[in-house]
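Okay, so here's the structure we're looking at.
Chains shown are a subset, placed as in the full complex.
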Amino acid sequence: MTTPPTAQGKSHRLWGGRFGSTSAPELVALNRSIGTDFRLWPFDIQLSKAWALALWNAGVLSMEESVSLERGLGAVATRLAAGAAPEPTDEDIHTMIDRLLHEEVGDVAGKLHTGRSRNDQVATATRLWVMDACLALDASVRGLESVLLHHATKLEADEVLMPAFTHLQRAQPVAAAHWMLSHFWPLERDRARLAQAARNASSLPLGSGAIAGSAFPVSRVLLKESLGFAHVAPNSMDAVGDRDFIADVLYALTLLGVHVSRLAEDLILFGTSEFGFVKFGDRYSTGSSMMPQKRNPDVLEIARGGPARMLGDLTSLLVTLKGLPSGYNKDLQDDKRALFDAVDVMQLILPAVSGAVEELRFDTTRMRAALSSTMMATDLADWLVDHGVAFRDAHAAVGRLVREAEEQGIELDGLSPDVMAAAHPLFTPSVVRSALSPESSVARRSVVGGTAFSSVKEQLAAARASVGSSSEMPRGNELAIKD
Amino acid sequence: MTTPPTAQGKSHRLWGGRFGSTSAPELVALNRSIGTDFRLWPFDIQLSKAWALALWNAGVLSMEESVSLERGLGAVATRLAAGAAPEPTDEDIHTMIDRLLHEEVGDVAGKLHTGRSRNDQVATATRLWVMDACLALDASVRGLESVLLHHATKLEADEVLMPAFTHLQRAQPVAAAHWMLSHFWPLERDRARLAQAARNASSLPLGSGAIAGSAFPVSRVLLKESLGFAHVAPNSMDAVGDRDFIADVLYALTLLGVHVSRLAEDLILFGTSEFGFVKFGDRYSTGSSMMPQKRNPDVLEIARGGPARMLGDLTSLLVTLKGLPSGYNKDLQDDKRALFDAVDVMQLILPAVSGAVEELRFDTTRMRAALSSTMMATDLADWLVDHGVAFRDAHAAVGRLVREAEEQGIELDGLSPDVMAAAHPLFTPSVVRSALSPESSVARRSVVGGTAFSSVKEQLAAARASVGSSSEMPRGNELAIKD
């Protein structure tokens, strides 16, 4: 983490003595990161306050100096919250805060840098941001989950049936609530991953200095406690170059994005004129500049595309890390861009998808109508099994019926009794009719996790309990700025 | 999960009645996966035994049938362990086992398919494989960790110093053991990720049927217990299409690969003639067909490149999953190839890197000689801070000395006393000499996680304790085949 030798102003004088000439504008442009890292300011303030306290505790600063710095940082926070904007010489948010702090408290501001480096400072601020972001993301995921549960509850109460698909071919009838809940559980796994990412972020780098550890006897345990971290990072060289916690967030977001994209894909398909299972609401649909009749599910399409971008961000970070030598390297500058980009996109997508899904209306008549009798072929075979026929033989017998029906261009329940009986002597019309009922097909699948309404009820209860309990997630202590 | 309508043999008769003509050879070639999934056989046997038991428990099979199936499966396992090879009509390992089982027990083999589908079967076998693989990977990681600890212990005992680098520029002196341990802690994080991946794999799909749940009243709790899973998958539609657990492994491997690549990069650099910190041993170096003098660190280079391949596999899986409709889709066939590829590569790389690192010899003289006095510039500034100068002013004063030394082409300790005193009146020759000592620089950094030998000793103890404790990882019950 470096500053270019341009500036003559106070904020950069730290290494003004080092270089013979000023920085090239091309370098300044490349290095300037305040456009990205400005949002870290509340966390930088927070950790700087903790640092001032720790320096006092270590006997490096007097009580007066420490208090002055803490007050100054509070004043800076107030200005930033009120909209203070960067100046052209502010390379990054840390430089900017340094400048503002000098304006507030004068030369004592310089003492805040004692024993710390931008390497451990930035790593700490970013980890605080991540812990905060994971909490916010968890809330957004739960928002979407609630919408899914709301629909599932209604669909279960109405005992709505629909086809389940494999290979996008109609496979077997299921409770529509069962389908809806199949998109709920992946989100629960995502919440667990986000919580794990937050826990991984909760290892304190501050006190690691540039790379070898702070040369001043600050208490890192005190820092950890005052900032709300779970652990102290055990090795300073590792601590300043470790970006695993960002990769963890990006991975969790990508997989969350994948799950949302699968939900979106289902809904886009079900919303076609051809499927017709759902209708998109006005508030989340768009029209066309050319075609007056269009009702486009833009939100769902963007959600479907979302993981492409998050995977791009994840790829970008992992590739940056690969083969990097020990310690801090400037290649890492791009880590926060990838992190913020993925989080921002997800925080746009989740509420929009929640809204779009909430507004959906289900055409339960068309869903039920799609349950062609051929989908119950398995049940017909199962009936034979129940009556002592080996499953493979039963499968073969029904297979012949399916082929016959397909050749006639009809459904299974349209075959004549003679054809039925020819396939297997046990097949009488009433047996066939009963076995081909979607309701009985669904009812049979009453194993745990199956689609029978009895099972779905239990599943719903488990889902409600799960979403109701908050993730165990570490969180930084209350932000100074919110005091 | 499907079988092509080619085969006329027993193993395929399940849907022989369905299609009018045989499969195209192009389809068969594309669909055939036994080259990939053969290794799943012990797990397929294991779950099939559990399934036979569960079918009996559910009253679907008689005790006799169930026992016959279990014995038959045992005999099949024996043949597979003895080297039984696939036949051309064996599309995948599950088809092959089915064929062998028919050979062993006759028609009752057909009953094993009752109420299950290849969708839940394959998902279950793969999860069992993953749990097993995570344990094996954990052992390999610990192998590498032990080698690092061995070197760190020796380097600490010998109080070896070396430069730490940031931006690949010499930054500050550190204990060589501190550097070595900076590669240890990332591996501990990787072990935690692998354990998490194994836990995520430990959710039982069996009983989910093709998509809607088994139509036979098998006890999924019994299945879970007999197979050693931690949970029962709560939704059958989710269960057959969920490949998150594979993504979790691939992600954990990619990040593990990244960490190993960073170690490899350090060692490749340190092993150049220019650095000369380490010598590669004979047993892990290669020569050149053209240049007789070459001693190439192939293992480390391949390890450096390793995460490229694992990231390729991770990308491949995530892209496959993105936007996929609900339920099983054949796109997923490639999931196991990516999984096995990444695990196999890692299991080649880890032992080789462990061996190569073990064989390294450190040239501690050259490491020490690289500690040019300019690296202690921070300490010189810190000395001023200790004597009441603000850090920023101290930094500036030392910055001027550095510039002067650079212009003269000498190190800091070569500057004349006059020049020193001109930079700051407190700088006397003895002060400067003492402040520029690497030993005192290192000793000052005695915070937790710092490079002082006192801190490193504690770090080493913590590391030893950490590697000694095994990961809490779920494991499938003992494999049938191992009985």
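As written, the chain order gives the labels A and B, with residue 1 at the start of each chain.
We take it that contacts are C-beta pairs under 8 Å (C-beta built on N, C-alpha and C of every residue); 3 or more make two chains touch, one makes a residue touch a chain.
Quick caveat: nothing in here was measured; it's all calculated off a predicted structure.
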item	value
Complete complex - number of sequence copies, 2 represented	4
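In this section, only the chains that are shown with their structure count from here on.
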item	value
Approximate Å spacing (C-alpha centroids) for the pair subunit A, subunit B	23
List of subunit A residues in touch with subunit B within their complex	2, 13-20, 60, 107-108, 110-111, 113-115, 119, 164-168, 171-174, 178-179, 181-186, 189, 196, 200, 207-218, 220-221, 232-242, 244, 247, 251, 254-255, 257-258, 261-262, 264-266, 269, 304, 307-308, 311, 315, 318-319, 321-330, 378-379, 382, 385, 390-393, 395-400, 402-403, 441-442, 444-452, 455, 459, 462-463
